[in-house]
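Notes for the one structure printed next.
Only one protein chain is missing from this complex, and each of the others stays in its spot.
As written, the chains take the letters A and B, and residue 1 is the first residue of each chain.
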Amino acid sequence: MSFDYLLLTRALLPEIALVIGALAVLGYDLTLGRKLPNKDRLGAALGLGSIATIAALVDAVLVGRMGPVYGATLMLDSLAVATRIGVLALTLLTLGIAAGARTPRHPAEYVAIILFATAGFTLMAAANHLLVAFAALELASLSLYILAGYDKARVESAEAALKYFLYGAMAAAFLLFGFSLIYGLTGELELGAIAIRLAHTGMSPLLGIALVMVLVAFGFKAAAAPFHLWAPDAYEGAPTPSAALIASASKLAGFALFLRLLWPGLGAVAGGAPGAAIGWLTPVAIIVGASILLGNLAALAQGNVRRLLAYSAIAHAGAMLLGVMAAGVTGPGPLFYYAATYGVAAAGAFGVIAVIEVNGGCQRITDLAGLARRSPLLAGCLAVFVLSLAGIPPLAGFFGKFVVFAGALQVGGLMDPAGWLALLAIAMSAVAFYYYLVVLKQALVLPPAAGATRIRVPLTAGLALTLAAAALVVLGALPTLVLRYFG
Amino acid sequence: MTTWPLLTWIILLPWLGALLLASLPHTRPGVIRGLALAYSLSTLVLGAIAWTRFDPAAGYQFVERHAWVPSLNITYHLGLDGVSLLLVLLTGLVAPAALLASWNLSRNPRLFALLFLFLQGSALGVFLALDFFHWFIFWELSLVPAYFLIKLWGGPGATRAAYQFVIYTIGGSAFMLAGFAAVYTVSGTLDFTVLAHLGEAGTLAERLGPTGMTVVFLGVLLGLAVKVPLFPFHTWLPAAYAEAPTGASMFLTGVMSKMGVYGFIRILFPIFPAELTAAAPVLLWLALGGVVLGAFAAMAQTDLKRMIAYSSVNHVSYCLLALFAVAGATSSNPAADTAAMGGALLQMFNHGLSASALFFCIGILEVRAGGRRGLGDFGGVRTAAPIFAGLCGIALFSSLGLPGLNGFVGEFLIFRGVFGHAPWAAAVGCLGLFATAYFLLTFWQKVFHGPAAGAGVCFRDLTVFEIVTLLPAIALMFVLGVWPQALMSFVNPWVTAWLASLP
Partner (left out) sequence: MNLLPLTIHLSFAGAFLALVAGSRSAAAARWIALLSALAGWGVTLWAAVHFDPGAGYASLLNLPWIESLGIRFHLAADGISLTLVVLTGLAAVAGILFSWNVQEDTGAFFALYLALIGGVYGVFLSADAFLFFVFYEIAIVPKYFLIARWGSTNREYGAMKLALYSFAGSGMVLAGLLWVYGAAGGTGFGFGELALAATRLTHHEQLIIFALLFVGFAILAGLFPFHTWAPTGHVAAPTAASMLLAGVVMKLGAYGCLRVAMPLVPAGLTYFQPAIAWLAVIGIVYAGLVALVQEDFKFVIGYSSVSHMGFVLLGLAAGTPQAAAGAVLQMFSHGVIAGLLFAVVGRMVYERTHTRRLDELRRLPLHRLMPFTAVVFVVAGLASMGMPGFSGFPAELSILIGTWPVSKLWTLGAALGVLVAAAFTLRVIQVVFFSRTDDAVTVADHPLPPLTWPERIGAGLLLAATVVVGLNPALLLNWIIPGLTSPGLQAIWTGGTP
């Protein structure tokens, strides 16, 4: 156990860069930017924010895999580093989207809060300690509540924030309760130590309650059924860049944290092995099944494109949880690949919506009509994002599904619930294909509504979306680029 | 002779003619007709050449055999024996006559001639092919031009008639095809000569098993029976023959109805001898049904063309009667066998001549009467058109089987043979003879005798052109009536050899 502050500082360089960046954004805006019109203030804030994010990204790469840091409070393994890089890249994408979206009222604060949330995400990626994990999660969550309600003049945005906050706060309470029970049972906060204790003590009723608490909390955070109720409203009402962030980086960081908590921390009570007592795998399996079914079926009925994306996110959360279940056999690689590429596709889809929104509303699916005529670039990008969400090769979404489901079947074939859930997920992906095609039909096949004008795509947003689409194509064709990192 | 593929040329020349016509879109009808006739006559010429070099004592001659689809063991195998020669000659006679009969066709003569030559080549292919694969190609391809000839130049009901014709025939062929597919699975070949050996030796039945063999036999039988047609599969025939234009009717009845009988001789007898023998009693009844009911149905017709169509059912059923009597023979009676088979072959030839001549005559009546051809539409034509009456009368009496004309010899031999094996069948069959006599004489009497009435008034007699068309057939009726030996010289040795080859 070494408590080297120098090493700790080094390990936290990305977070430091983000926080400094956030402060710089606020400082610039308070001083030099005060007189400028809103649009320019946004531009400046986004520029500074991007610089900070890129700096953090460089830091994250340079810091690399340090292993346990500060007495294993942080764990900078492959998963942590990859998740940091992924989260930061998704934040960059979100910033690019924000550049093309409606200008918010206080742009600098908006960008600063995004950066704070990102700092929370990167910390979640590395947290190996219950308290750090909770602190990081709440830093991220609080920022996201604000981001969801940022457009406070709009009722929907306020409603989104309120719902998100209420559910989130309740989830936090559950999580805290669960953590405290675990701490009480094991006397440890650091995940490695907890694992050692649990390997001796095994399952107990109280631990069972703790696990349920933790799972419920994460269910809320990840918007998995049946704890998903906030998600459609939040996706619908939140400002679009906020929704993009909630759908992408927050998911990736959350699942990384969840994965680390469950396998390295609570792996001893997973309960998958034949003859072992029931562990957390069983409730997770139920959540997976419910999410996949409910998400896909409910999405069929949606006429609002954001709600549709929300329900599809619920279904994807189910698939990602399946990846969590399989991670005991496959390692974190498949889950990370899935979550990261899903994040790119989901954020990209919201990015397209954000750009359309500037040129008139974009709530109903029919608002997408004739996008191919109004802006071929946006239509092309949207096609890539949506097809990736649907899991069509050669896009990354396909390989994500492929590798996660293959892993799930590797657990124990059909002797294991994961195998059946994989088959269920494959079957439901045919259902999902329908609603994704409905979106694409509007965008690519139908003519534009009367009076719809051509859309001018701002340069930064266009660039960000194009890069995101290209990333999905490249990662889909060469998944080894990512998987190699997990050895 | 091996260097010059005579048989291929016999098949190919009409097709080349069709191809030539297809490539001459804007040519005067006269040229078209002349070319078509020339190509059509090629069959007669080449057939005659083959006849002169034909050795009645030998089996297949002018054989051509080349590998075609080696992976399926399919060969291009042509050969000519007595029965093929007979039918090639018949085709050579009927086809040009049918073209001459359609000389004045005004609507798209090029397409007509083209289809006709195509049909002629296909029919010749059927008579010469010795491998099921291309035999079936010719068999099926002949339907296509026949269909269009009926459909496009036929009467008011032609669409339905042509459709019925093709569907019935294809329905039969499909099962025949399935049957041969089955045969192939156990023999690995589709060559008729090889299959015949296997069939005689009983190898085929052994390998297919009793049920399999029965199913296959029934499939093939169905295909052939529809084509002939064997009662009760004949229902397509009257409509098709009646609706077809004159030239097509002539060819259909003269040549195409022989394709089925030929199939019985070439396929069913050698390859499925045991099954045929077993089925013969039933088939004999069906053939009798064709003979008797065909004749009685003809009696009931008022449309002349339908009448002759039904009479075709009746006449072709004689051939089948003979074949089945031989097949079902319980006791050995070589004389009866030879007589029946010889008679059947002659009957094929004779019916080809007389029926096509009759259709031609009806065509003339129809044209002169402005499209009417009912039994009651005419009267006293003899007075107005004595030449026509004379020639048509000869054809009628030939068809009726008047001694001295060709029809008699065939029918006589058939009855003689059938009496030897199944006297009761021959006795019942006589009923058909009487009915035939009755309706043909009715035809003769109502149309040609009595006071001039209906279209018979001012009936224009035959032109020279028409006489030329009809005369060869009429002449042959006399020649063959008094000198059947002309054909029997090569038919009889073939029959003897063929009967000897059967188990």
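Couple of notes before you dig in:
Definition applied: contacts are C-beta pairs under 8 Å (C-beta built on N, C-alpha and C of every residue); 3 or more make two chains touch, one makes a residue touch a chain.
Note that the structure is a prediction, hence the values are computed from the model and not measured.
From the options A:L252, A:A346 or A:L387, the residue with contact to the unseen chain in the full assembly is A:L387.
Among the residues B:H77, B:K151 or B:K446, only B:K151 touches the chain that is left out of the figure.
Within the complete assembly, B:F136 is the residue of B:F136, B:F192, B:F378 or B:F397 that touches the hidden chain.
From the options B:T27, B:N104, B:T185 or B:T330, the residue with contact to the chain not on display is B:T185.
Note on the undisplayed chain: of the listed residues A:V58, A:A135, A:I426 or A:A452, the one touching it is A:I426. Although one chain is hidden here, its contacts on chain B can still be listed: residues 68-72, 133-134, 136-141, 144, 147-148, 151-152, 158-159, 162-163, 166-167, 170-171, 174-175, 177-178, 180-182, 184-186, 211-212, 215, 219.
The omitted chain makes contact with chain A at the following residues, 333, 372, 376, 387, 392-394, 398, 402-403, 405-414, 419, 422-423, 426-427, 429-430, 433-434, 437, 440-441, 444-445, 479-480, 483-484.
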